[in-house]
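Missing here: one protein chain of the complex. Every other protein chain is in place.
Now for subunit A:
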Amino acid sequence: MAADFWVSSHYERWIVDRATLHQARAEDIQFAENPEYLDYLPIYFANLITKLGKKLQFRQRIIATATVFFRRFYLKNSYCETDPFTVIAACCYLAAKAEESPVHIKVIVAESKSLFSQESYGSRPFSSDNGKIAEMEFYLVDDLECDLVVFHPYRTLLSLCKKEASDSSSSEEGETEDLGVGIGPDDGPRYWGTGDGQLEFTPAALQTAWSIINDSYRSQLCLLYPPHLIAIAAIYLTFILHPPTRPDSSPVAAEHISADGARRRSSRQAHNPPRAAATPKKPQDPIAFLADLNVSLPAVAAIAQEIISMYTLWDRYSEDSMCGVPGVGTPSGEGADADGGPDGGHITPSFLSAVLLRMREARVMDASPIAPSVSRPVAVNKRLERAQAAG
């Protein structure tokens, strides 16, 4: 299975259609004062998981796995009926174990407590009781249906792209006989068209693609599409952002829409400015490369579009106010937050924290005293768009 995505729990049970995604938010929409703000929550939570992961010194793959666990959990549950902060801590705790890099529960609890008590997250009290997280882990594993092996686009990216320089974030000790999901000798023909050649990316371009994949976890894409398609979409966007591979390329619409956003985000993680370093050793035809991949290019385009939309949303979202360091740009919107309107057109974590809290308050008020709970039907039409998603 590690070699074969097509028989994995990931493929068989956790690629869902958009109707399922929409239905998963039904209750939240009911209790949200303005459903529009719900669109920002995937970014908000993914950033939180990343922050917690960084504090725990997680490798990127653990952060990605924790994010996927979180997304899958909220396919079946509502934000307003749960405490997403407890869920995030449990996701990180579980993901570390699932990726064979366990961290003691005390450390998870301590770091969660310190992160979530920041003002931008509503200064909420976070229990220092290990048992609460351990208990949540139990429910989480159950809601995840015990499917804990997750595939990520990084693997496809690295197997499609020749590495020109050693890349600290990727190569691992271990067996190296395999190339990647679906690209290994076992099922190569499935989408490896011509069978020869790899992309030649400069380290900077590879880093850009890697960062775009990181960013893709701010969306719900990991629930909609197989990871190799997300990787290919990231490669596609990288072509656009690194035009030297196609010097005469006509302007691509997407570049105007999103390149700014994407480049800014990516360069935050990539230490080299992408453009400066992007000079490939020999000319390469990215169109031919993409065409040679035996995958659904419309699906790749749809993913790219979704990533671009996510960047557009993200541009309206400002993390600056949340560093929690006094004096560093305390946001314009502090006062406005309380009243429910983001100031200056930017959505801030504080604002979303308040939105979230009000949703949860509304839900609890509605429930008190607890009525016999009615379980929400879940994931009816998982298979609807399966064929399309599989590419």
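In this text, a residue touches a chain if its C-beta (ideal position, glycine included) is under 8 Å from a C-beta of that chain, and two chains touch if they have at least 3 such contacts; residues count from 1.
The criterion applied here is as follows: contacts and distances are computed from a predicted model.
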Among "Cell cycle checkpoint protein RAD1", "Cyclin-dependent kinase 8", "Prefoldin alpha subunit" or "Protein YIF1", the UniProt name of the subunit that does not appear here: "Cyclin-dependent kinase 8"
Which residue of A:Phe70, A:Tyr93 or A:Phe289 touches the chain not shown here: A:Tyr93
Which of A:Leu48, A:Ile62 or A:Leu115 contacts the chain that the document leaves out: A:Ile62
Footprint left on subunit A by the chain that the document does not show: 1-4, 7-9, 59, 61-62, 77, 81-83, 85-86, 93-94, 97-102, 104-105, 125, 127, 130-139, 141-142, 145-149, 155, 172-175, 178, 186, 357, 360-361, 363-365, 367-370, 372-373, 375
